[in-house]
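For reference, the structure is listed below as structure tokens.
Now for subunit A:
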Amino acid sequence: MALFAPPPMYADPTMAADKQHAFNPYSENGGSILAIAGADFTVIAGDTRQSEGYSIQTRYARKVWQLTDRCVIATNGFAADGNNFVKRIKQRLEWYEHAHQKQMSIKAIARLTQTMLYGNRFFPYFAYVILGGIDEDGTGAVYSFDPIGSYEREACRAAGAAQSLIQPFLDNQIYFRNQTPAPGAEPFVPGRLPLSTVLGLVIDSFTSATEREIAVGDGLELYVVMKKGRTTDDLVGSDNLIKNMQVQELGALGEGGSERTFLVSLPLKRD
Partner candidate 1 sequence: MSSIGTGYDLSVSTYSPDGRLFQVEYAGKAVEAAGVAIGLRCSDGVVLGVERILHSKLLVKGANRRIQSLDDSIGLASAGLLADGVHLADRGRDEVWNFRETYNAPIPTQILADRLSMYVQAYTAYSSVRPFGVSSLVAGVDKTGPRLFCIEPSGVFYGYRGYAVGKGAVLARTELEKAVGKETEEGGVALTCREGVLEVARIIHLVHDDNKDKEFELEMTWISPESNMKHAVVPADLLAEADAKGKAALEEGMEED
Partner candidate 2 sequence: MNQLHSFQAVPSTRNAFDAYSTLPEPPRPQSTHAPRAHTQQPIVTGTSVLGIKYEGGVMLAADNLASYGSLARFKDIQRLHPLGDNTCLAVAGDMSDFQYMTKLLDATLRADRSVSLTDTHPPFSPQNIYTYLSNLYYARRSKVNPLWNAILVGGWDKEKKESFLAYVDLLGTTYSAPTLATGIGAHIAQPLLREAYEAKAGVDGKGPLLTGQEAEELLDTCMKVLFYRDARSLNKYQIATISNDGVKISDSKSSETEWGFAEGLRGYGPQTQ
């Protein structure tokens, strides 16, 4: 068998030369994204820096997009793939709305995302995707995906350049890893933290990532999706505003819902 096997491709120097010049259709544009689910809200955030290698391409490029009244998407990896993936998924959601007279649930969007990503199994979208929002029960939901569509529902997820910095922190703070409840205290339950605590964790995650990861910085865009009827005082109350932070409510996209989505923007360090 081995006797008659052709020599491997790399053994031919001319082929090796060709291979070296092959066009690489991918790039990596830095940045990080993050989502945390609460009992009746979800926070989805991303920084606004877009870079390639050591160069900052722009200090403001969006990575997080509102899809429906109860679902927000964030992508990270190759920006062109991310943007075009979001464009495609928005198109599919519009068709769904025309066909069914309602917006797609986050659970269905998650499965659609898997199908669309896996559909490109042999020329993948180089995009790490996180969905955040409110599920059909009114509970905060986070779904995370790898570039070829493998996905799961979680209480929180960080992805991108600062994933290795943020995720362990979240494991500790959200999943209470390496923490022990005080004797006699209630056991820990992930996904039940109040919004103010979650906002603090997200902002601290990004300011810290900005300090240690060159691909993260410039600005933070943080989307908060709230369950129908939930109080908004803990977000829009003036006490909660930190310096230079801006909160803006995004109008409803559909007509059903009455879930509410807010966009919180604040600057990050630019160096």
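Picked so that all candidates are chains of the complex that A comes from, given by their letters.
In this text, a residue touches a chain if its C-beta (ideal position, glycine included) is under 8 Å from a C-beta of that chain, and two chains touch if they have at least 3 such contacts; residues count from 1.
Here the structure is a predicted model, which is why all the values come from computation and not from measurement.
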Candidate from 1 or 2 that touches subunit A, complex-wide: 2
Touching residues on subunit A, where the partner in the complex is candidate 2: 14-15, 17-18, 20-27, 29, 50, 52-53, 55, 57-61, 78-80, 83-84, 123, 270
